[in-house]
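Only a single protein chain was left out; the remaining protein chains are all shown in position.
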Amino acid sequence: MNNDSLFKRLLSWIRESSESFDEDMTIQDVDENESFGVVDKQEHIENLEMVRRKVYSEKENKSMRRMEAIYRWFAVLFACFFTFVLIVTVSHMPKTGDLNNPANNEVAERYIKEGLKETGATNIVAGMILDYRAFDTLGESHVLFVAAIVVTILLRLDKKEKDGINTSIIETIGEAEKDDKIFEPKNDTILQKVSLIFVPIIIIFGIYVILNGHLSPGGGFSGGAIIGAALIMYLNAFGFEKTGKFFNEKVYKTVCFSGLAFYALAKCYAFFCGANHLDSHISKGIAGHILSAGLILPLDIAVGCVVACTMYGFYAMFRKGGF
Amino acid sequence: MRDFVQNFPLFSIVGCLLSSSTSSLLKGRAAKWVNTILIMCVGAMSLCVMIYCLKNGPFVYIMGHVPAPWGNEVRGGVLEGGMGLFFSSIMLLSMMGGRKKILEEIEDTKQNLYYILVNLMLCSLIALVYTNDLFTAYVFVEINTISACGLIAIRQIGRTIEAAVRYMIMSLLGSGLFLVGVCMLYDLTGHLLMSNIKESVALLSASGEFREPLLITIAFITMGLAIKSALFPFHAWLPDAYGYSTISSAAILSSLVSKGYIFLLIKIIYRVIGFDIVHDSLLLNVVFGFSALGIIFGSVSAMKEDDIRRMVSYSSVAQIGYIYLGISLGTKEGMVAAVFQILAHAATKSMLFISAIGLTDASNTSRKFTDLTGSAYRNKIAGMGFAAGALSMVGIPLFSGFISKLLFMRAAVNNYGKMMPTMIVLAISTILNAIYFMKTVVRIYSPERNLYEGREGFVKIHTKDQVFYTITVIIFIALNVALGLCSDPILDLISKGLDMFA
Amino acid sequence: MTIFQCILLFFLLVCAIAVSFSKNLLNSVLIFMSYSVIMSIVWMLLESPDLAITEAAVGAGITSVLFFVTLNRIHAIFKSAGKKKEDVKEEGNE
Partner (left out) sequence: MFGENLLNNYAEAVSMIIFAIGFTNLLLHKNLIKKIIGLNIMDTAVYLFLALKGYIKGRTAPIISNGVIEADKYINPIPSGLVLTGIVVSVSVTALMLALTIRLYKRYHTLDLDEISFRLRKEGR
């Protein structure tokens, strides 16, 4: 949109402004194909500095500054207009916290009245997202899964060493190790002691949150996130060697697969029975007990495992591209 | 105990999810076969659903033990089944056509991840087609967006990463607007299920209560879906994303992803807001203006390109403009034309991409027109495919593009306000299409000179080296001609399905 | 209770604006972290504890950790990435 058009005009200006350094950069670009990562970074950054000094410096080009100013003003105006529209919309909306809003209709009423009987969960929200509207939640867990897959595609490093010039932007494992060593804590004693004390507590709290998902606030996702945070803390304290002993890629894959497959199969069975008016032989149990609410507890556990592994996996991928 | 066919939507969705989580453990080849079998099964099930609905009408399938307003539900109809069948067949063809490229351009340790993404993409498309619940639609739209981003970025050169970032930013804006629209709609009506929302929206518009919020909500939802499906001002990410990703991804993205969003938009117009409320609203005129601009702009910038794949990508900006034009005419004929254009464009555009890659392979993988001279002689089948696609795009009779243009004309006649501009836009864009596509066809068919003899890479590719590819292109051409020749039963199906929608 | 809620909402606004005006990437991530914490308190006041605990675990926990490790990878935090530090700082500054 205006971003693009502005950019085109900018570009046309830039072209003639930066003829002088165009040559040397283009030569360099031609001889190493489709990759800057291969050339020496220092020299590359100098080139970059030159580009930025020529192109992005205020005093060297007037028109660009004018462009920037216009752009900013347009931005501010657009933001104000958008906010105004939104506020006008909200001012026509039903009252907050009012009892007879359209949102408080028979749907919510049935969730509250019949929820305990039909799902066996004391926490109505958990019962709702895992039993009434379980289709959304099934999709949601797979959103997390597909995000993990894309992060793996982007960041997992499978090359041991560069093979020639045509390795594109993909760096090698060795480089990543070197890059990661800079930020590796040098066996920080305080961190290690503190995490020795805290990690078990955090993990136990996470397990509690998962197991009580149908009785009290929380549930699979939040508990899994807590456990993942504890694992990340342990990793930061003790480094990859120690965590690699009990958590490698194989474990990650297996847990994710089993959790998601169990989730999908269980929900498929439940949907099938429900739609065909069969009796799914899943007992609701006694309300308020830990072993109750039919499928909700196992599903919470599965989601929790998947989320914990995924969070730790995210961190490991970001940190050095692999476990 | 209901008929067994009614379980097929559930089975196809859960099957996609299961196969995707299974493929994360498999090797590349195994994942490939799982993917192929899955797509075939989904297509077969959708066909069964379509036939079933033709016999005894649409059905509603409860997802869970409790009926609709409380639980989720999916809804099967003729149009849903047909769309599922069409999407899966196009996806299968695109995967077959680009198989060799996938092996070349993706690291072999990440092959299975590619097939996982394709499975999830198919799952989200099927769910968007079948779902009857707005929030479920939002969740699966997100799955669709993320897997599309993965499909773009899996070929890791700088261009694709940059294109993926642009794509993500644009479509996240779109999802944000869509989500806020859904939330406001929930607040105004108190429902998330499409049919219930329609009832309460009818009540509201009758009583004149909440008029401004309702209008702005509809505007947000439309704008979000338009951004996600690259309507004209929001197409900045499109040429890089389509032009540099691996070819199966390009075909799938251009022919299926945006179409999924547009189909969701049509569904929302019919099933959530109600056609009679939309068709005289000011919103459609805005959409009309944008789509008309998009048609012209896409064609012009496609003319300026000298890179074959970017040219094809820009022409799909124009085609998406056509679809929105049909929607914004606000008549039933316009809707039918839009749906038919979805089918025609999906078939044609994926064929163009697949055959373009054949041409570039025959000319040292360079996509510049100067190198493509006479490449149709070096790779005969690809040349045939590209020529057929170009003719269809220009709108020569006996191809599918002709029928869709005819339908647009016919629909525009019934709409007095927009008849003249529609005619003008269609005429201009047809001329521009003819110019740039015919230019390309003439170039690839201009007789081979000897200057390529010595240079390596400009090789003759024989049919027996690319059996899969040949079969794919032939099927594509057959599909296109079928859409062009026997269009009447298809149009009949479409109008039946649209009636079942309402 | 409403007074408290108003104060919290005001803080939310301040954080949201400060993120886009802060000069340094690290600062903006930290401000975003506090934004998430305030948001979880607001949800606590709105009687939805599930959201509060999830937001506190995710928004203030995992997301910020991911932001920090990203800043590490793009050398926006530490001196130890010496040569690349300046230009990233500069981008932080615009």
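The chains carry the letters A, B and C, assigned in the order they are written, with residues numbered from 1 in each.
Keep in mind that, in the parts below, contacts are C-beta pairs under 8 Å (C-beta built on N, C-alpha and C of every residue); 3 or more make two chains touch, one makes a residue touch a chain.
On a predicted model such as this, the values are computed, not experimentally measured, just so you know.
Among B:100, B:166, B:332 or B:496, only B:166 touches the chain that is left out of the view. Among B:135, B:353, B:437 or B:501, only B:135 touches the chain that is left out of the view. Listed by residue number, the positions of chain B touching the unshown chain are 135, 139, 142, 146, 149, 153, 156-159, 161-162, 164-166, 168-169, 172-173, 176, 179-180, 183, 186-187, 192, 212.
Contact residues of chain A toward the unshown chain are 3, 7, 10-11, 14, 22, 25-26, 29, 34-37, 41, 44-45, 48, 51-52, 55-56, 75, 78-79, 82-83, 86-99, 101, 103-104, 107-109, 111-113, 115-116, 122-125, 128-129, 133, 136-137, 140-141, 143-144, 146-148, 150-151, 154-155, 169, 171, 215-217, 219, 221, 287-288, 314, 317-318.
Listed here are the chain C residues that touch the chain not shown: 5-6, 9, 12-13, 16-17, 19-20, 25, 28-29, 32, 35-36, 39, 42-43, 46-51, 54-55, 58-59, 62-63, 66-67, 70-71, 73-74, 76, 84, 87-88, 91-92, 94.
Here is the rule we use: only the chains that are shown with their structure count from here on.
Taken as a contact graph, the chains are arranged in an open line, each linked only to its neighbours along the path. Comparing the CA-atom centres of all chains against that of chain B, the greatest distance is found for C. Measuring from the averaged C-alpha position of chain A to that of chain C gives a distance of 15 Å. Averaging Cα coordinates per chain places chain B and chain C 38 Å apart. Residue positions of chain A touching 2 or more other chains: there are none.
The set of chain B residues touching two or more other chains is empty.
The part of chain A that touches chain C in the complex is made up of residues 41-42, 45, 48-49, 52, 123, 125-126, 179, 182-183, 209, 217-219, 221-222, 225-226, 228-229, 232, 311, 314-315, 318-319. Interface residues of chain A, counted against chain B in their complex, comprise 1, 3-4, 34-36, 85, 88-89, 92-94, 101-107, 110-111, 118, 131-136, 138-140, 142-143, 145-147, 149-150, 152-154, 156, 158-159, 168-170, 253-254, 256-257, 260-261, 264-265, 267-268, 270-278, 280.
Note for the complex: chain C touches chain A at residues 48-50, 52-54, 57-58, 61-62, 65-66, 69-70, 72-73, 78, 80-81, 83-84, 87, 90.
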